[in-house]
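Would you mind keeping the following structure in view while I ask a few things?
One chain of protein is taken out of this complex; the other chains stay put.
So, subunit A:
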Amino acid sequence: MSDHSFELKGSLFPLSVLYCQDLSAAAVKTQLQQKLAQAPAFFYRAPVVINVESATQAPDFEAIAEVFKELELVLVGVCGASAELKKAAQAAGLAALQLSKSKTPAKETKEPETKTEAVVAAAVMETKVVEQNIRSGQQIYAKGADLVIRGTVGAGAEVIADGNIHIYGTLRGKAIAGAAGDNQKRVFCHKLEAELISIAGSYWLSDSLQGEYWGKSACIGLQDDKLVLADLL
């Protein structure tokens, strides 16, 4: 019997990778401060990897780690390191990560420009597009994706998505958005005549949807566990 109370498994996460021509602690700090000023909350305690491909000699990793700590970022490790740099980084308590070749952005050697670029692998949500009417008895499920219906969802039909649902025709059947439990997802439709709308497990029958938006375009979302109907535009 295997022990399920302890497991060590590989997994993929999006990490921000810092590309910086000048890897002195002072230069990194100035450039990072500028970037953080644009969106302080977004980068708070964000895990970052430094790309050291362009470095000719080992940067002062410990000093850089201090800068990260000060700016409330989490320095995870380095990538693109030579064997020598790898050792230096590991000595400073950093992980040496393997960089997948295809993801490396084209290097510009002319200008000493600093870039923080987020290499966000597979973080973009997929979209499933259905180019027809969904008839009574049909069921469409967009797993891990947004769902776009270029047609009408008939009474007795069901459209389900882990993401948002957009219906360019009339919604007469059931629409279930955020099926995986995300309460930020919404349902958008061109004409609201739904039998049922559910977001992240909370649902409303057509009786609760009657009102100023019935038969009109609407956007339906959750706010404090309450259904909120709003204008589409």
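General remarks:
Just so it is clear, a contact is a pair of C-beta atoms (placed from the backbone, for glycine too) under 8 Å apart; a residue touches a chain by one contact, two chains touch by 3 or more; residues count from 1.
Here is the rule we go by: contacts and distances are computed from a predicted model.
UniProt records the chain missing from this view under the protein name "Septum site-determining protein MinD", selected from "ATPase AAA", "Septum site-determining protein MinD", "4-oxalocrotonate decarboxylase" or "Dihydroorotase". Here the missing chain is touched by one residue of A:A63, A:A155 or A:L196, and it is A:A155. Considering the whole complex, the residue from A:S82, A:S136, A:Q184 or A:Q210 that touches the absent chain is A:S136. For subunit A, the list of residues touching the undisplayed chain reads 132-138, 151-152, 154-157, 169-170, 172.
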